[in-house]
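Can you read through this structure? Questions will come right after.
All protein chains but one are shown in place.
Here is chain A:
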Amino acid sequence: MRSDEPMGGFADDALVPADGEHGAEAFMPTRRTVLVSAGAAAAVTVAAGKGAGGAAWASAAGDTRVRTVGAGESVEVALSVNGQRRTVTVEPRVTLLDALRERLGLTGTKKGCDRGECGACTVLVGGERIKSCLTLAVMRQGAEVTTVEGLASGDELHPVQEAFIRHDAFQCGGCTPGQIMSAVACIDEGHTGSDAEIREWMSGNLCRCAAYQNIVAAVQDAADAGKKVRR
C-alpha cells in the first residue's frame, strides 16, 4: 500500500452508481445539490468547451459550447496538470479537488474543509490561485493546473518550498501545500511589499499550528530572493 499510487480503483466509473429509487435529490443539501437542482429536471448543464470557466454558468443559455448531461452521467475533462496532459471522466458535480486527489492520485493538495474556508486545497489554475474545493472539474476544461507536486524540478525544490523549510514555516504540514501555492501566487502578484501586505494576501490560508510568523518570513525571503534573481 502506498499513498502515491494512482487512484486507479475507480478511475473510469461514474462517481455515484445508479440508484433508481433515489436520485441526486436524495443527498444532503450541499453546495453540489444546489447546482444539480439549478439544472432543469435533475439534469446538469455543463460547459463542454475548451477553456470554459466559471462564467459559462451565467451565460449558459445562449452558449453553443454548453450541453446538458443527464443525472449520473459523466463527462470527460481534459486538463494540463503540472505540465502533463491528463484526462478524467467525472460526474459534473465532482470538484477539482476530488478529481486531483481521487482520480489523478495527486494527494498533495489537501482537504481541510471542502467548502472554501481553510485554503488547504489551494492550487494554481492558469497561474492564479484558487481553492480547488470551490470549483468543479468540468468548469476547468483545458485549464493548466499546478499543484504542490508540480513546483520542484526533480530534486531541486522551488524557492518557496526551500524558504518554508529554512524558516520552519510549518509543523504538522497539513496547511503547507495550500500555503505554498498561495505564496507562489502572492509573490507573483507582487503582494509582498511589506509584512502587513503579505499577511493581508495570505490571510485565506489557515494554519492551526499557527506557524504564521515563519510563513510570513518565508514568503518575504522567497520574494526577496526572486527579486535578486530577476535583477
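Everything that follows uses one rule, which is that contacts are C-beta pairs under 8 Å (C-beta built on N, C-alpha and C of every residue); 3 or more make two chains touch, one makes a residue touch a chain; residues count from 1.
Going forward, contacts and distances are computed from a predicted model.
Novice: What name does the UniProt record list for the absent chain among "Transketolase", "Recombination protein RecR", "Electron transfer flavoprotein subunit beta" or "Xanthine dehydrogenase molybdenum binding subunit apoprotein"?
Specialist: Cross-referencing UniProt, the chain left out corresponds to "Xanthine dehydrogenase molybdenum binding subunit apoprotein".
Novice: With respect to the chain omitted from the figure, which of A:T95, A:S132 or A:T147 is a touching residue?
Specialist: Hidden-chain contact among the options goes to A:T147.
Novice: Can you list, in ascending order, the chain A residues touching the missing chain?
Specialist: Chain A touches the missing chain through residues 1-5, 7-10, 13, 15-17, 19, 22, 26-28, 101, 105-115, 117-118, 120, 147-149, 151-152, 157, 161, 164-165, 168, 170-177, 180, 195-196, 199-200, 202-203, 205-216.
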